[in-house]
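Here it is: the structure, laid out below.
One protein chain omitted, others in place.
Take a look at subunit A:
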Amino acid sequence: MKILVVDDFSTMRRIVRNLLVELGFSNPLIQEADDGNAALTMLKANAFDMVVTDWNMPNMTGIELLQAIRAEPKLKGLPVLMVTAENNREQIIAAAQAGVNGYIVKPFTAITLKEKLDKIFERLAASGASA
């Protein structure tokens, strides 16, 4: 599964990559982008299966990236998991309204990440089966 990890902090990109590998995802298939703009360019150029993004980033934030993904016919069905320090109600609601598939508040554990990923895949499988 090809995953794009988007965060302006290289530490966080490395941590998320580390956790994904620990959960059994293939390391070479994980790619990284340091803001929403870079991520969007990569998503348009190559097929990815999932995006794990931060909220606070320069140039293009995570919520703007999510909106751009949902507005792009080729990308709109892409699962997006938000991993962010933003935990106020309004922001969580905004992410939900923009069509986020999962929302994790930092700092988080590998178990939380696994739970959210499992839930995303369960829902996708269910919607795929009913379609």
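The rule is simple: a contact is a pair of C-beta atoms (placed from the backbone, for glycine too) under 8 Å apart; a residue touches a chain by one contact, two chains touch by 3 or more; residues count from 1.
Operating definition for what follows: contacts and distances are computed from a predicted model.
Student: Looking at UniProt, which of "Phosphate ABC transporter ATPase", "Acyltransferase", "Anti-sigma factor" or "Protein phosphatase CheZ" names the chain that isn't shown?
Tutor: "Protein phosphatase CheZ"
Student: Quick one: which of A:Ala71, A:Ile93 or A:Ala110 touches the chain that's been left out?
Tutor: A:Ala110
Student: Can you say which of A:Met1, A:Leu29, A:Ala85 or A:Ala126 touches the chain missing from this structure?
Tutor: Selected residue, touching the omitted chain: A:Ala85.
Student: Contact with the hidden chain only, please: which subunit A residues?
Tutor: 7, 9-12, 14-15, 18-19, 22, 56, 85, 106-110
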